[in-house]
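Let me give you the structure first, and then I'll get to my questions.
Just one protein chain is left out here, and the rest sit where they should.
Every chain is named by a letter (A, B and C) in the order it is written, and numbering of its residues begins at 1.
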Amino acid sequence: MIRVGIVGCSGYTAIEAIKLLLRHPQVEIVAATSRQADVTSLADMHPQLTGRIELPVENLSPAEIADRCDVAVCCLPHAASAPIVAEILNSGCRAIDLSADYRLSTPSLYEQWYGPHPDPGRLGQTPYGLPELFADAIRSSRLVAVPGCYPTSAILPLAPLVKEGVIDPEHVLIDSKTGVSGAGRSPKLASLYSEANESLAAYGVGTHRHQPEIVDIVQRYTGVAPGVVFTPHLAPMDRGILSTIYVRPKAGATANQIRECLATRYAAEPFVRVVAHLPATKHVAHTNFCDLTVRENGDWIVLISVLDNLIKGASGAAVQCLNVMFDQDQTLGLGA
Amino acid sequence: MIRVGIVGCSGYTAIEAIKLLLRHPQVEIVAATSRQADVTSLADMHPQLTGRIELPVENLSPAEIADRCDVAVCCLPHAASAPIVAEILNSGCRAIDLSADYRLSTPSLYEQWYGPHPDPGRLGQTPYGLPELFADAIRSSRLVAVPGCYPTSAILPLAPLVKEGVIDPEHVLIDSKTGVSGAGRSPKLASLYSEANESLAAYGVGTHRHQPEIVDIVQRYTGVAPGVVFTPHLAPMDRGILSTIYVRPKAGATANQIRECLATRYAAEPFVRVVAHLPATKHVAHTNFCDLTVRENGDWIVLISVLDNLIKGASGAAVQCLNVMFDQDQTLGLGA
Amino acid sequence: MIRVGIVGCSGYTAIEAIKLLLRHPQVEIVAATSRQADVTSLADMHPQLTGRIELPVENLSPAEIADRCDVAVCCLPHAASAPIVAEILNSGCRAIDLSADYRLSTPSLYEQWYGPHPDPGRLGQTPYGLPELFADAIRSSRLVAVPGCYPTSAILPLAPLVKEGVIDPEHVLIDSKTGVSGAGRSPKLASLYSEANESLAAYGVGTHRHQPEIVDIVQRYTGVAPGVVFTPHLAPMDRGILSTIYVRPKAGATANQIRECLATRYAAEPFVRVVAHLPATKHVAHTNFCDLTVRENGDWIVLISVLDNLIKGASGAAVQCLNVMFDQDQTLGLGA
Partner (left out) sequence: MIRVGIVGCSGYTAIEAIKLLLRHPQVEIVAATSRQADVTSLADMHPQLTGRIELPVENLSPAEIADRCDVAVCCLPHAASAPIVAEILNSGCRAIDLSADYRLSTPSLYEQWYGPHPDPGRLGQTPYGLPELFADAIRSSRLVAVPGCYPTSAILPLAPLVKEGVIDPEHVLIDSKTGVSGAGRSPKLASLYSEANESLAAYGVGTHRHQPEIVDIVQRYTGVAPGVVFTPHLAPMDRGILSTIYVRPKAGATANQIRECLATRYAAEPFVRVVAHLPATKHVAHTNFCDLTVRENGDWIVLISVLDNLIKGASGAAVQCLNVMFDQDQTLGLGA
């Protein structure tokens, strides 16, 4: 059995990770940590887990976590995560980090968008948690950086198409819409029900950290840095991301050819479904699937990508990476 | 023109009050107060008000408010409101208080549920802001206490039926469901979109402050204290309250007779609609209406009451009371 | 492997049944039937199933179904189901019926609420699909009637308490709230998004078929017919039922004692969780759990019951019954 610790177990990604791992035949969750003082157990903290897992919530040190676990799934905020992850790794345990701290290629890029990096050596050496693109690197690594939710939805369709040269990377317009769980579980005005319900709004226009992440990773995969314009929007639903991506075809590629290119590229990947119909976020909710389709309109190609921001956009990807790291079938614990 | 000040202008009831008063032909909003430091104007604080009203948000003292206004509509939290309201009244200005501070009949009852009262003399002398039942007292008062949202939905059907002796007051089971705006605008975990959406839960079972308020006011109106069992529930919508009230009929009264009793009692009231169909909260959303109907099931009478918690349950009632206090048509500013 | 056929595969209960059975290690779905002409496969009919199951949708006769399957999970409408189920049984196959056709005890009761019964002989001989109460009968039967969603939420707490004599069965007031998927998938005005969203309403007051079902089954289990007053409400969410049940305690039983009674009764049942906190429907969404708690308010006991109307209220119960019928662990395919 793979002994897993959930580091920072109070948020949505932690809850989803726990629920997925409870179904994983090779995993035993052996630790759940939090600095919250007033909770005793996971069921106490998350009533939905009553009777499904008996585990205290403890304020463990990285060394204690490393001692008890084979791998730590870290659900801590950006900047707070890296110091903990670094210690966990130094103590000999593997780590799957859901924060942004190890995703980017260089410390200077991280510094531009997040601030000085606490563990710059590992940055740039850490595989990006998309097995569809980086399985070999993930397999041989002790640390994996789980992608941002929006970036997964954009990189999965874009990276192969840029690599194949069937789309023009110079203008890539990504219009993304997310459910509110993507904003996390800390009480903030904008995340209140009566603020977000029955409303749709753009945010972070031109300033969102996921834009440089998308560019960085596509460049890592293809050698080409796309000219990305990324606009996130908050939509009145719990979960789901739909990204509508506008690109110009190259070399007279048609929508059908571009869809074929994706279908071929992902034919062997269990969690990417290239479909002919227009996918809804509800089709993939509570699953690790990312559904992709391709349309054309005038001179433009319209790529549509849907996924569940908490699953394929976070905790499902974490479990998928865990499976790769531990040489398991990628679908273990992730359903059919 | 009636000069109105909005005291505490950051929450949902304040926003609704402002929007209603903007349509009121006899009202001018002359002050909006808040202790929030980082906002300059109402439109700055509430972007939806852009271009609809030009008014700075100021941290005014009660005396300053009283000096500028004919009446202050106070949207402050319980316990915090009474001291401010008292000073405003002492400075010669009228006040309409949306908090619970002046609703109950005795300081000891208030103390039981809220704590020591800052202005006990006025408690018990203050009319309860339901013009359907207390119009004369409201008309001649300088201070009115706007009811709690749930109490309005329950008292409107119950009070006349208890008074007429057509229902047994001993067992009154009130099962209420509210939209999330009733929880207010301060960032709290339970009010987060991803907590409240796609979920329904009871809360405050046996402990909710609106239960003694309902008993107290029905007794004030009828002389009889009903045996109320009140269960509130949080429902995944912005606004609306539906109360399903189970009572035993007295003297062989039928559902039709009981509905007739309500229809007669409220025939002249512009905002209570006694209907034959089963009303939905959406029928009254964004209006000051309370819709009532009556059904029977076995030995029990089932009363159903719907209203908009922010309008008839709060700010619409405030405007309705303002109209009574200033001898205007009750419907001014409250649409048709 | 247990070969399962889904009879009538276009609705929500069918989709949920398929998703649950896909995770069931002992089940193979071998048939999916529909009279819809324009679909070829399950994935064609339900895009979310793309790549998860390859199965044509066929218009099979009951005999063809029986020939291919060990058990048919029937998701047909009331009255339409019984003739098909009867033929399937006559052809030697087992059946799990999600309609109301075999739930009630007598043909005359069925006739009162649904119309003449097409297969009266089997009515009254068919176990009610609540393994928590009727496991033995289910185990030895070739036909099981899956309960109505609301009845499950009410019967699970009521039946043991009536049997134990700790509550007064004469007045049982059940105030239930359901998500809209309970209304089914046929296009009806009341089920439209813009009708149901942001709204709450009661329906079927005094006339809902689930009221006699609750009475009938509690009587079947306890010998006592409770005086039930049942009020359903439509709530703006996809799934979930919360039932707030008002009863009088007997013999001075306290809320704690009543909760203990339930906790003891259900200690060995994997899917009933008797909890101390107030449960939300979200705690049990997408699971087969029913969470129960007990409170008191004045002279009344307040029971609260939550479940997912599509899972424990329908398709999860169907799978749970399948497990019992085929001597499997009840939790197979139903997660943790």
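Of note:
The rule is simple: contacts are C-beta pairs under 8 Å (C-beta built on N, C-alpha and C of every residue); 3 or more make two chains touch, one makes a residue touch a chain.
All values reported here derive from a predicted model rather than from experimental measurement.
Remark: the omitted chain is touched by one listed residue; of A:M1, A:L189, A:A202 or A:A276 this is A:A202.
Think of the hidden chain as still there; on chain C it touches residues 12, 179-181, 183, 185, 187-189, 191-198, 236-238.
The missing chain lies against chain A, touching residues 171, 173, 175, 177, 179, 195, 197-203, 205-206, 211, 227-231, 233, 235-240, 242, 244, 246, 278-282, 285, 295-300, 302, 304, 306. Residue positions on chain B in contact with the hidden chain: 22-23, 47-48, 50-53, 198, 273, 275, 277, 279-280, 282-284, 286-287, 289, 291, 335-336, in rising order.
The rule we apply is simple: only the chains that are shown with their structure count from here on.
Geometrically, the chain at the heart of the complex, using CA-atom means, is C. Chain centres here are means of the Cα atoms, and by that rule the chain farthest away from chain C is B.
Chain A and chain C have centres, each the mean of its CA atoms, that are 36 Å apart. Separating the CA-averaged centres of chain A and chain B is a span of 45 Å.
With centres taken as mean Cα positions, chain C sits 39 Å from chain B.
Touching of two or more other chains is recorded for residues 198, 279-280, 282 of chain C.
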